[in-house]
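Let's turn to subunit A:
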Amino acid sequence: MTAAPLEISGLTAGYGQTRVLEDVSFVAPAGARLAVLGRNGVGKSTLLATIAGQTRCHAGEIKLGGVDIVGRDSASRAWLGLGYVPQERDIFPSLTVEENLLVGLKDRQRSAVEEAYAMFPRLKERRRNRGNQLSGGEQQMLTTARTILGRPSVLMLDEPLEGLAPVICDELMAALMRLASGGEMTILLVEQRIRAALDFADQVLILERGRIAWTGTPAALHASPQTVERLLGVAAMPHSVA
Partner candidate 1 sequence: ETIKVGVVGPFSGPFAIQGKNFKAGIDAWMALNGAKVGENDVEIVYRDLPAANPAQAKALAQDLVVKESVQYLAGFYFTPDAMAVTPLLEQANVPMVIMNAATSAIVTKSPLVVRTSFTLWQTSVPMAKVATARGIKKVITVVSDYGPGVDAETAFATTFKADGGEIVESVRMPLSTTDFSPIMQRVKDSGAEAVFAFLPSGPTTLGFLKSYNENGLKGAGIQFLAPGDLTQESDLPALGDTALGVTTTFHYSVAHDSPENKKFVEAARAAIGNPAELSFPSVGAYDGMRVIYKMIEATGGKQDAAKAVDAVKGMAWESPRGPVSIDPESRHLTQNIYLREVAKAADGTYYNKEIQTFANMADPGLAAAK
Partner candidate 2 sequence: MSAVFEVERLSKAFGGLAVTQAVSLAMAPGDRVALIGPNGAGKTTFVNLVTGHLKPDSGVVRLAGEQLNGMNPMQRVQRGLVRSFQVTRLFPEMTPREHLALAVLQRQGRTGRLFGTFWSMPEVLEEIEVLLRTLGLEAAADRKVAEIAYGQQRLLEIALALALRPKVLLLDEPAAGVPQSETPRIESALAGLPADLAVLMIEHDMDLVFRFAKRVIVLAAGTIIFDGAPGDVTKDARVREAYLGSYADDRSAA
């Protein structure tokens, strides 16, 4: 059997002396759609950043397609198939939209940027604008599209819906769903909009003060409002359309 795209075990990480993540372990099988939820500041972003190699990992193992990547730098992790969309809209402000996309291509043909334009037509209109001239939502589209262009096997998104218009949210979630359902891509989604996240995910992981406090399916979570109340602090689960 081939190794799972992403396997985390005993991960402990943080900033300087302070520990943010404690002993986090989980496995994401191929084509999985994993939603990571949790209250403000529990370490969701830190989890993704550590996997991406941007925050120091104190202990534990991160395996990407069976390869331990803890000692590697971010660039090699990217070439091994990891894609990361950070929370803070890290576009390249002085590059044009098109150049921003080119950076994400890795060694793909230049013409592949059309895929990004197909996903977000808005970007095509603004292709010659510099990153810092984009609206907040356009920047969000750009970061997401740029990473997807690199065809990662594991795609991690940190609040990709922030600042996007509802229509665009729908389209983005649909596009992500398509990517995952092909089985080529495993998606790890951190999202504040619980409903959107649950509609999308096939597995849910809830963090509480740096530890995994709950795992299960969206359906199981729907069935347990007290878990939601306790771990996510949302009184009533907004109901799903699905």
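The candidates came about this way: all candidates are chains of the complex that A comes from, given by their letters.
Just so we're on the same page, a residue touches a chain if its C-beta (ideal position, glycine included) is under 8 Å from a C-beta of that chain, and two chains touch if they have at least 3 such contacts; residues count from 1.
On a predicted model such as this, the values are computed, not experimentally measured, just so you know.
Participant: Please state which of the candidates 1 or 2 is in contact with subunit A in this complex.
Facilitator: 2
Participant: Tell me, which parts of subunit A touch candidate 2 in their complex?
Facilitator: Residue list for subunit A touching candidate 2: 15, 39-41, 45, 87-89, 122, 126, 133-138, 140-141, 159, 162-171, 192-194, 232-234, 238, 241.
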